[in-house]
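Sharing a structure, written as structure tokens. Questions coming.
One chain of protein is taken out of this complex; the other chains stay put.
Let's look at chain A:
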Amino acid sequence: MMSHEAFVFLSYAATAVTLAGLLVFILLDGRARRRELTELEAQGVRRRSKSAGGSS
């Protein structure tokens, strides 16, 4: 049987790892999407609304 301190430590460690993992996943996802947008714009691809002078 683990000590009570070990149960508390595991709970906080699991929470930290899960939330940090979620944050890293979202940050990397955002970076990848922005890179794709930049690449497409560099290739001359424009969104129809933008090329038509729209704002969305």
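Observations on the model:
Rule of thumb we're sticking to: contacts are C-beta pairs under 8 Å (C-beta built on N, C-alpha and C of every residue); 3 or more make two chains touch, one makes a residue touch a chain; residues count from 1.
By definition in this document, contacts and distances are computed from a predicted model.
Per its UniProt record, the hidden chain corresponds to "Heme exporter protein C" from the list "Heme exporter protein C", "Xylose ABC transporter ATP-binding protein", "Acyl-CoA dehydrogenase" or "Nickel transport system permease protein NikC".
Within chain A, the residues in touch with the undisplayed chain are 2, 4-5, 7-8, 10-12, 14-15, 18-19, 22-23, 25-27, 29-30, 33-34, 36-37, 40, 43, 45-48, 55-56.
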